[in-house]
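The excerpt is restricted to a subset of chains, each kept in its original location.
Chain lettering (A, B and C) follows the sequence in which the chains are written, and residue indices restart at 1 in each chain.
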Amino acid sequence: MSSTLGIAVIGAGRMGADHARRIGRTVGGARVVAVADPDGDRAKEVVRGLEGACAYTDAAAAVAAPGVEAVLIASPGPAHEEAILLALERELPVLCEKPLTPEPAGALRVMEAEQRLGRRLVQVGFMRRYDAEYERLKELLDAGGLGRPLFLHCRHRNALSPSWFTSDMLISDSVVHEVDAARWLLDQEITAVSVLSPTPSSAAPEGLRDPRLVLLETSGGAIVDVEIFVNCGFGYQVQCEAVGEAGSARIGDGHAMVVQSAGRWGGEIAQDFTVRFADAYDRQLRRWVAQAARGRAEGPTAWDGYAAAAVCEAGLTAARTGVRTAVELTERPPLYR
Amino acid sequence: MSSTLGIAVIGAGRMGADHARRIGRTVGGARVVAVADPDGDRAKEVVRGLEGACAYTDAAAAVAAPGVEAVLIASPGPAHEEAILLALERELPVLCEKPLTPEPAGALRVMEAEQRLGRRLVQVGFMRRYDAEYERLKELLDAGGLGRPLFLHCRHRNALSPSWFTSDMLISDSVVHEVDAARWLLDQEITAVSVLSPTPSSAAPEGLRDPRLVLLETSGGAIVDVEIFVNCGFGYQVQCEAVGEAGSARIGDGHAMVVQSAGRWGGEIAQDFTVRFADAYDRQLRRWVAQAARGRAEGPTAWDGYAAAAVCEAGLTAARTGVRTAVELTERPPLYR
Amino acid sequence: MSSTLGIAVIGAGRMGADHARRIGRTVGGARVVAVADPDGDRAKEVVRGLEGACAYTDAAAAVAAPGVEAVLIASPGPAHEEAILLALERELPVLCEKPLTPEPAGALRVMEAEQRLGRRLVQVGFMRRYDAEYERLKELLDAGGLGRPLFLHCRHRNALSPSWFTSDMLISDSVVHEVDAARWLLDQEITAVSVLSPTPSSAAPEGLRDPRLVLLETSGGAIVDVEIFVNCGFGYQVQCEAVGEAGSARIGDGHAMVVQSAGRWGGEIAQDFTVRFADAYDRQLRRWVAQAARGRAEGPTAWDGYAAAAVCEAGLTAARTGVRTAVELTERPPLYR
């Protein structure tokens, strides 16, 4: 650890700026050397507080900048594939915010490029795998503490959706987290998706089908139900109850401090994923930096990104047609087994 | 209330014996005067501890016995219709254990008989409506505390199913409680049913499709999902989370006493509905007796029994075919509005 | 149980009126035949809704009224002794609201009268012993589930104290419940009392030393600490954590329904002991009636009333002097062993 890992951050929006700040503040052994955003002012804004980092409007220039040893991609989904391929050309480790690519086809091309290199360099930013509660649930499931899993009952709620959020994004941008969490917790693939939609909440913007109930079937015969509700009003909440043959376990209640006041007992609900998953983001970045410094990648793979994209594609079809839709996956390449 | 209400109990199985004991012990103003069961020994067994009560093998004889002023029916479902009609002939108030009748057709005939009398005499034993937690949830929903309801997430779990339990009974005998609870809590009818089945638990008897996920759609555009799991192993558990436009509320956690011992914190889970719903059964019986003493009935109506039967019928079709099935209801007669 | 037990209710204040209503509504096999209160209008008010009950201004007249088979005393503490002795002269079972008598001396005289009769007729209204959660804690302790008890940590909170409440009453009227609960749960006597007083809450009326921390030492070497806070503002709350050599158990959290709304999760706190202990009052009265109908008494004895009075007397001394004060008890008569 005599020197620190030089990182190029692609995308200077909310997530990119957050990650750049994290690298400086809570992750040892790394420093941002380049930040790219088509909006050059945004890139400069992020770079301002970072000693020795330069701003770019072009992702390719940032990836090729001197001192870049790893690439963190936080640009909009459609820009991911190009940036990943640029990094792979230079054999640089990549941490790519989810989705890996918006459609399965792009993810397949990423997997091909990575397979040509013959080793894993790409990690997808499914940060729930780094959350302490998820980790404990995963350990319990892996240890057989609940027996064979039968159900995952999931709640995914946001206080308010941003103005640009669409009905499709409830699935491809939000439920995609449960898709990965379910695949990871169960160590199974998703085989079919159904979607049920209640009359939308009057708190949701006109035209947004919010909330929804998304039902996933898995290769091991389990059922996953996800309430996705991005305008629930009361806060950000991610809960998961795993029900197995021998018991159930629930995470996400978040009962840290209990207050009694004015006739009520209870506590606060986090208003935002940056609060709820702050530690998970930190841990993800620390572990990625530690691996990237050795030229390697661990964590969620390009295959995980591909499978999530394929499930979301089927989910969008199911939502549109109202009919249960099977998920089609290509064969899993040896690199990802 | 100078004298006490004379009650005929039809059916001397577990539920009938329980009710007879309740009437003697915790319900004031009532006494059992007749107990009927085709198995005469069982009826005599129940009657033994009850001063002034006679045993019968024939329901008709019990209903016609001297001093009978009200009828409590706890025989098997297929015997309900006949017993109810016998009571209605004599214009006696009836408390009938669920299901009112196994099929909707029988319930329609009961409704016709009651309509001919022009007043309500029949109450169905959906005792959850008398549970303190359900009552609080109902009050909250009625007061608009959660806004318009969007979801009910329900868990219905038994430690073990009895040997004679069938896959159909998961719906018609177990989920029927959620069907009524959902109709009552939301004040809406169920319009369609879907059923998803994970690979059955290895803890379930051979051939039993246990657990299942039953999905109900309502006339007000809400979605109700019910996990029914009658061999969950860990206890009897009935939970319900109502999610509305303005918040959510959950009942059924049952966190009465928290113990810390041997590296764990937590508490006991009730093993049986007689423990979980003991107070609800008491309250149901007390309120019914109070009304019956005035020759009236309140609480769940024959229409509620009919609607539950119709939903279960659709549920069985959905389970058999794997396809979403619409619920067909006749028009609601004025007596039940 | 062909006929019902005739009860004289002495005292027509809040508790007396409540008990009279209970007897009519939720307790079978009993009826109020007489109500006495020096304020005759109050007695008449209570009697109004009760068929066949007469109002009296004189306790003696009510106890001697025709049809009286048992006496329920809910008058102010200083009037208890006389009413109990009147009932004992007629060998009538008595349920006396706590305190049995305000001072230990009066309780000793009651015990003498009862011992002369040679059988137990007096029960003190320590209704917590009939609360479902306390019962479960008692069972756990008796079964040795926590090992030998070391601590009871108690919280006793009222939203607001009535205008006539005094600093002494925090101990003699409120903590007296914990005194009995501790003696009953541990099956030990209290041997010494200390009192610590923080600066009174500005929410408490001028001059009221509220809250306080009362420390009880027991004959078995356990320590009981009681936070008594009668103007806590947020509700009525009775909690107890028992800590033993092998674990701890806590009751009184009352987490029945969990609501999520407006950035917070949680639930309501009962505002009143009539809500929190409604079932305990019902059960106490039902069991007392069942015993009284046989001319007997169970439940908390006159000795329990005496011991509580002696502990409270020591507690008042400790509060006044700021010094730990030993509790002096007479020898326990055989009738109460």
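Observations, loosely collected:
Keep in mind that, in the parts below, a residue touches a chain if its C-beta (ideal position, glycine included) is under 8 Å from a C-beta of that chain, and two chains touch if they have at least 3 such contacts.
Please read all numbers here as calculations on a predicted model, not as lab measurements.
The complex in this file is a homo-oligomer whose displayed part has 3 chains and whose full count of copies is 4.
Keep in mind that, in the parts below, only the chains that are shown with their structure count from here on.
Superposition angle, chain A onto chain C, using Cα atoms only: 180 degrees, a multiple of 5 between 0 and 180. Distances from each chain's CA mean to the overall CA mean are smallest for chain B.
Here the spacing of chain B and chain C, counted between their Cα centres, is 38 Å. The distance from the centre of chain A to the centre of chain C, each centre being the mean of the chain's C-alpha atoms, comes to 58 Å. Once the centre of each chain is set as its mean CA position, chain A and chain B turn out to be 44 Å apart. Multi-chain contact residues of chain A (touching two or more other chains): 233-234.
By the touch criterion stated above, chain B contacts chain A in their complex at residues 147-148, 150-151, 153, 194, 196-199, 201-203, 211, 213, 215, 217, 220-223, 225, 227, 229, 232-234, 243, 245-248.
Of all residues in chain B, those touching chain C in their complex are 1-2, 26-29, 51, 132-133, 136-137, 140, 145-146, 246-251, 253, 255-262, 279, 286. For chain C in complex with chain A, the touching residues are 159, 233-235, 237, 253-255, 258-269, 271.
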